[in-house]
Structures are given as structure tokens and as C-alpha cells.
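Below: the structure, in C-alpha cells.
Every protein chain of the complex appears in place save one, which is left out.
Naming follows writing order (A and B), and every chain is counted from residue 1.
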Amino acid sequence: MSYVIKGETGDWEVVIGLEVHAQVIAKSKLFSGASADFGAGPNTQVSFIDAGMPGMLPVINEHCVAQAVRTGLGLKAKINQRSVFARKNYFYADMPQGYQISQYDMPIVGEGMLILDMPDGGTRAIGIERLHLEQDAGKSIHDMHASSSLIDLNRSGVALMEIVSKPDLRTPEEAGIYLKKLRSILRYLGTCDGNMEEGSLRCDANVSVRPVGSVDLRTRCEIKNVNSVRFVMEAIAYEAQRHVDVYESGGAIAQETRLFDANKGETRTMRSKEMAHDYRYFPDPDLLPLEFDDAYVAKIKATLPELPDDKKARFITDYGLNAYDAGVLVADQDNAAYFEAVAKGRDAKLANNWVSSNVFAVLNARNVPITESPVSAKHLGRLLDLISDNTLSSRMAKDVFEIMIETGKDPESIVEAGGMKQITDTGAIEAAIDQVVAQNADKVAQYRAGKVQIMGWFVGQVMKATQGKASPALCSELLTKKLAP
Amino acid sequence: MTDLTSLTIAAARDKLANKEFTALELTEAHLEAMDKSKDLNAFITTTADLARARAKESDARFQRGTAGALEGIPLGIKDLFCTEGVETTAGSHILEGFKPPYESTVSQKLRDGGAVMLGKLNMDEFAMGSSNLSSYFGPVKNPWKAKNRDGDLVPGGSSGGSAAAVAGHLVMGATGTDTGGSIRQPASFCGIVGVKPTYGRCSRWGIVAFASSLDQAGPMTRNVRDAAIMLTVMCGHDPKDSTSAPLAVPDFEAALGQGVKGLRIGIPKEYRPEGLNGEVAALWDKGIQWLKAAGATPVEISLPHTKSALPTYYIVAPAEASSNLARYDGVRFGLRERGLLGDSLDSMYSKTRAAGFGTEVKRRILIGTYVLSAGYYDAYYLKAQKVRALIAKDFTDAFDKVDAILTPTAPTAAFGLDDKQDDPIAMYLNDVFTVPASLAGIPGASVPAGLNSEGLPLGLQVLTKRWDEETMFRVCQVLEEAANFPSLKARP
Partner (left out) sequence: MSLDNATIRRIATLARIEVPAAELEAAAAKLSGILSWIEQLREVNTDNVTPMSGGTDLKLPWRADIVTEGGQPDQVLANAPEAHGGFFVVPKVVE
């Protein structure tokens, strides 16, 4: 997938690195015992620590440590058995302590890797630079009051994992695929719910451009807090084009933080971040270095689920799926589980067809997750069994499936109740054929005279006579015999 | 009735238990003393009604036989400790009016032990100072006076209100905090005992932070036994402070009376710099003789990085403080200063902090901001951390050879309240003998050991290795007995 911006002076390529803030799934905050739940009334989930009250001290949440290690393992990354919390000092209305407790030169997770599943079925490896634990800030509300901003500290202190990619991404689409894949892995691991609308997954994109063939990195701009995969892709495309336009008109790009305006589809300078930053990081003296041993990491490793890449490989080998289909199925753990429940002991390709086209279409139309599918995996599996044992033709199976969607009933009872069983009794079909032959002597003559293409019409007539229940295969076999001159 | 304010904590404890007087009577006697000594300006806030209520509760517990280790003992709490519902200012305008909805772990432990809080004691603003001149609520006066000189003296600092209140018999004991000498130096200036325990002994939870890697709470009392009694109640593991040691609390009082026979006492040669005050040097020599007479062996030792301790401290402490004090921004508590209508958030921050902090605090915040800033971190902050490691190692090496170290507490006796103190570095030198132990995190205590020619108290400092406060108390007690220090009488 190549993405080249054609300029007047030549071709440009885009260099993208993503910083993702993923909210750790935990009951309480990173350094306090207040709830980390989303959506409570203002300042109701705030401990005195989260409010930066005098004399308050942080104590780390063990579960957040485990979640970070778990995520690091999922990203095949180096786990640092000794890491250090540092204070990142700056003033902001929703940052009560006047600093954010984060990790700086010694993060809990070091270099790792994330595999992109490309649309052509191929893969591309993107480097992970690091993952570190840090506190979230509170929330400023700017539009409720004319001359004031309102501050809610419920999110203040919630644990985040900041996951930083290497500048390995080259197209907006790759950035989108990276984000979706990362979200998929986090969800598999159960370390972040990946919900971008609620802000539990937030993305900053670092974007620069350079002439194709050049290897130097040019000045980058950071686009902050883009809140959907689509917007990330749009923001990058806009920003890259802006850089090219600036360079080609003889200008220079200033390193700065920008905001993406989704309504206008453009990025702009963040006014509040104008002042040059100097975060004065230093080790937090309220905390000691975070340390654990091999056994601790091994214990967490033993509980990891099968991750998307492994599952994909297995689906290819075990079920004979192609890379693309397997990639689509494993992106979501529930989808993959549903598929496996259907495919196990059955024709896997048939199962994939039914899941990927019929089931997904229904889910998309209804906008529900597969866990709320009106057709359970068990029922779908039995429907496939009815096809395999010739009880249903695939056309009839589609009709039964429609009823299953509406009623949630199992396929057998639908077939029973509607008398929808395929007729495989030769005698019954022969009787219907005889009737059709008797009533359509002219057509029979035409056929016998060599107009064999009207066989389809005869099949249709027999199906009609049997209310669509005749086995189509049996039908054409018998018709061929009967019509033989 | 004997003057109740003359008693030691140990004596009052026994007499309360024997029902010779009530906790309420003991509290009333001290409230009266406080009233008469308002001129000292030792308190920022007095809590007489609360004290009476708590004294009555103590009496009830005596009746029920459920008295705690400090039941009914009237204490003062440095205004750096957050006290539930009671204004806590840290000596600063920026926290004026702040009423914490929580109680610091140390003051809670004292409360749980039955102690009666009489009020919040004056201090240098945010514990930054060695004179108490930097308090927004005005200077504290040392109850001691020079023999041949007029004028009030400083009590030292930053726990100056605590030292003055204890020395002046307004309270039986007080909490202090020590970051670079803030318990020991004022104890020396006011002729009382001040103990800074090992870093991690006392929880820092609920104590307004100055420099987190150095701050330690400790007791200030009129004798060694009282300090041991108070410290036993104050310290102990606190899961709310990540730097609090998960160690059992020794009964420090039980360590007393064991003498120093056989102990090796280190005498660091670097603590006798050229130009050391002759009277201070002489008292130190006397101290060595007292310990020798009691069966200890003085050993000359070297702490080679002593000279670097003060400049190291003046990088580390301001750096941490610049960050710790960022939360005073006018948003959630304390002072808020606004300019014109439509003023920006940043402008509110800058105005609030300019108006709310005093000169010395601002100076340290600026120094701390500078040494952490881009391009200077390695040269200043990282360098200081490395030198700090060397200073700590000096002590570790020394404690391979000796059981305790004896030094002077401060280079001078208390100076005049009106002495011009315009040179910050000259002021910083007050802590030259106390800062190294703070950087190393080891325990240290100051014991009043004698008077200078002006009749002003001088203290000796005893240092031991981490977690060995028991040896420190033993040495202190031997010095105390030998010195027979003429403590101030309760004020008439």
C-alpha cells in the first residue's frame, strides 16, 4: 500500500508515529482508592489524593501493574523488572497536583512489536517504542459557562497506559489498521475496553513528511486526542498535505501541538499549548522504583489468552481459511469464538461464509455485537447440519435463517412447524414431475427437440408444485431422466 | 498543687494514672500558660475548646481504665500537620483558612494515644527556614534571653513554634518536622530535646510536603525520656505512605537506662572546620569526655563529603519543593488572587502564587524550577543525587566502625530576631551539621548540653545508623544526665 503525495516539486511520503492512551481496566485509580468508573456525577469519584490536597500521598494499584505487564507481553515487548515513576511538571486546571505522575526514562515496558493485517492478506510489522503507566487528568468543561471553565476531577488519577509506536507507519490507512489491531489486542487481553467515544482509548498522531527516497525525519506536529479511527486517518491525511503545501511554498513547519476539528476536517494550532514546555521530569520522591521478578512475569504470562496473530495462524491451518478471512474473524475475540463454535466439526468454509456474510450483515444492520446476535452459534451450527444432511437446500436454509433472526428459535422447530423439510422422496418428486410433464406437452416437445436450456424452467415448475421443498439436485436428476427422448 | 506545666510527660503520665489530677486540670494549666505567653507567638491557631473536650474524653478513659500511652498529655502540633477541621496553614498566606477534611497519620496516632492537642504551632513558611522569620504569621520569640544583651532571639526553625512552646512550658511536647535540621536546630536553640527518626519511621501522610525524600516528623520535648515516649506513639508503618517502613515499632523508652558502655562513638573530623565557634567546639569536647567517662570509646572518623552536603541539599530540597508546591494554585483550596475580569487561568496562577508565597519560598521554588529545567538537570539535580549517594555512603562506611556519631547540632546559639538576615547562604549555614544526616536518611537527635557565655543553650547531635533509634536514645540519655542542663523554669 503506497501513499504518495504528489507535489509540484516531487513526491512526498508521510511518516507517522502514534501515541495511544489506553485506560487500564481496573476498579480503582492508579494511586488512590477512588473508583475508576465512567460517568458518575462531578467530583463524586475523587479521593483527597486525586484532588491534590496537601499532604496526600500516592500508593500504587497492584492490578494496574499487572495489566501493564500483561499488555507488554501481548505486544511481545521487553518487560522492565525495574521501572521508575517520574513527575511531569506543568500547570493545568484539571491537573490538581501541578504534575502528572508518569514514567520517563525507565518505563515498565520497552520495545515490542505489532503486526498489521493488510487488506491484501499480507502483514506489516510496526515497532512499539515503549509502554508506560501514568495518571489521567481531570476534565475541564469550557462550554457551560460564559467566563469560567468547570473542573471535574473524576478522571483525575485514573490509570492510563501510554503506548508509543515507532515512526514506522506510512499511510493514514496503516494508522487506522494499527489502531484497530492495538484495540483488538487490548480487548483480547482485557486490559482496556478500547472505547474511543468514552475516551478510554485516545490517540495522538505525530506526523511529518519527507521527499520520497529521503531518510531524514523532518519536523513533526502532534495532533492531540483524536477520538475515532476515521478521524485519526482524516487528521493525518490533512496534516500531511498541509506539510507538503507549506514546504512547497517555501515555508517551514513549526513543531507544535495541534487539534483536529472533525467538523471542518482540518487541524489547527492549540492555543493553550503555545508556551514552550519544559516538563522538568524527575523521579517521584513519594514513590520508590517499581520492581518485580521473573516469576511475577511468568505468572501473568501463563494467563494470557490466545492472541489475534496466533489465532489467525491457527484458523488458517485448522480451518483452511485464507489469511484475509482469518484476519477479519480474529479481529474480535467474540466473533472468533462464535466462528469456532459454528465451524468445529463442520465444513469450515461453509461456516465462514455463513458467519462472515449472513451473520455479520445482520449484526451490522442492527448495530449489535455478536454476543447479542439473534442467531446463536449453536443454532447456526444446527442449521448448517440441516444443509449437510440434505434436510434443507441452501435456499431453504436462507429462509429458515430469516425466521431464526426474527424469532430466535432453533432451526429444527422452524422446519417442523413450517413443514419446510426438503422433499427427498423420489416418488413424491416423480409424481410432481409427471404432472408438470402432462400439463406442458409443448415444452416437453421443445426440450426433446434440443432446447435443453428450458430445463431450468421445468425445475422451477416442479419446485413450485412442491412449494419449494423438493431437493433441487434430485429434481434435475429425475427430470433429466423423464424428459429423455 | 505543684505547677502542672513543670512536669515531664513521664511524670504527668504516672500522676494522671494515679488520679493526682485530671487531664482537664492539666490541659487548663497549659491553656493558661499559653494565654500568658502570647508574646512568644508560638501558636498560629489555638484550639482551647477542642482541647477541653478531648481532655474530658481522656478523663473518661482514665475512669474506664482504657487510657492510651499519652492519655491526657497536652501537646502542640506543628502547623504542617493536617488536622481534621482545624485550620492548617504551613505558615503560609496561601493556605490561610484551609481546613483539611482529614487528619495526618502522626497526629491521628497521637490522638489515638490519648494526647490532647492545644493548637497549631507556628513555623517557617512551608518549613523553609532556620529562624521562624519566614512565617506569614509573624516570627516566634525564643523564651531564652541572652544574659548581657537586650532583644528577642529567634527560636530556630522551621519547627520554631514547637521549640518555643516546649521550652516555654506551654505544652508538654510538640510535633516537629525535620527536612534538613528543622527539629534539631530549633531544639538546640531553645534548650530542648528534638528527635528526627530514620526516614520512613513516621508516616508523611497528611503532613504538608516540603521535600518528600527528606521530610520526617519527630518529637520535641524537654527531656530524652519524653521524646522516646512520644516517638513510640508517633511512628509505625502506614500503608498510605509508600515510603513508610513496614517495621515493628520498638519501645524506645525501654531502650533507655542501658548506658553506653562498650559503644564506639564516632567523632567526624570534618565537623570541626576552621573557624568553628570556640564555645561550640568546647562543648563538643565535653560531650566526648562525658561519653568516655560512661564507658564509651571515642573514635575519630572521616565523613569526607560533609562539605558538599549543604549545596547538595539546596538542590534536592528546592527541586522537590518546586514540584510539591505546584498544587497551591488557587483552584481547590487556599488563596486565590484575580486580576481584572477576563483574566486568564495562567494569570490567576501567577498572581495567586506571587501573593500567597513569601520571599524565601518563592526563591526556593525558582531555584528548584531552574535546577530541574531542560539543559540543567544533569549538571545540578542529577549531580546532587550522586553526591547524595556519596554522603550516604560516608555514613554507611562510618557505621562499620562506630555505633553512633557525636557532633554539635548547630554552629551557633540562637541569634537575634532583629539581626539582619539578608544573605540566604549565611542562613543556610545554620543547618550545616544537621543536613548530612537528612540526606542519608539516618536518625539524629539534639540534646541540650550546655550554655554559652551569654547563657544561651547549645545542643549536641547524636546520629546512628538507619532504624537504630534505640542506640541514639541511649547515647542521648547519657549526655543528658552528664550535662545536667539548666532547663527553663515554667514561666511565672
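Criterion: contacts are C-beta pairs under 8 Å (C-beta built on N, C-alpha and C of every residue); 3 or more make two chains touch, one makes a residue touch a chain.
As the structure is a computational prediction, the values presented were derived from the model and not from experiment.
Judged over the whole assembly, touch between the missing chain and the shown ones holds for A, B. Contact with the chain that does not appear here is found for just one residue of B:21, B:62, B:98 or B:290, B:98. In the complete complex, the residue from A:101, A:126 or A:287 that touches the missing chain is A:287. Of the options B:122, B:213, B:446 or B:471, the residue whose C-beta touches the omitted chain is B:213.
Contact with the undisplayed chain is limited, among B:73, B:208, B:392 or B:476, to B:392. The missing chain, though absent from the display, is touched by one residue of B:365, B:398, B:432 or B:472; that residue is B:365.
Looking at chain A, the residues touching the absent chain are 26-28, 32-35, 41-49, 51, 59-65, 84, 91, 93, 140-142, 145-153, 259, 270-272, 275, 278, 280, 282-283, 285, 287-291. As for the chain not pictured, it touches chain B at residues 97-99, 101, 199-200, 212-214, 239, 242-243, 245-246, 305, 307-308, 311-312, 314-315, 322, 326, 329-336, 338, 342-351, 353-354, 357, 362-363, 365-367, 369-371, 373, 379-380, 382-390, 392, 424-425, 441.
Heads up, the rule we're going with is that only the chains that are shown with their structure count from here on.
Centre to centre, using the average C-alpha position, chain A and chain B are separated by 58 Å. For chain B in complex with chain A, the touching residues are 81-82, 88, 90, 95, 98, 100-102, 104, 204-209, 211-213, 239-243, 319-320, 322-323, 325-327, 329, 331-333, 341-342, 345-346, 349, 369, 372-374, 377, 381. Against chain B, the residues of chain A that register as touching in their complex are 48, 51-60, 87, 89, 91, 93, 96-99, 147, 149, 151, 278, 280-282, 284-288.
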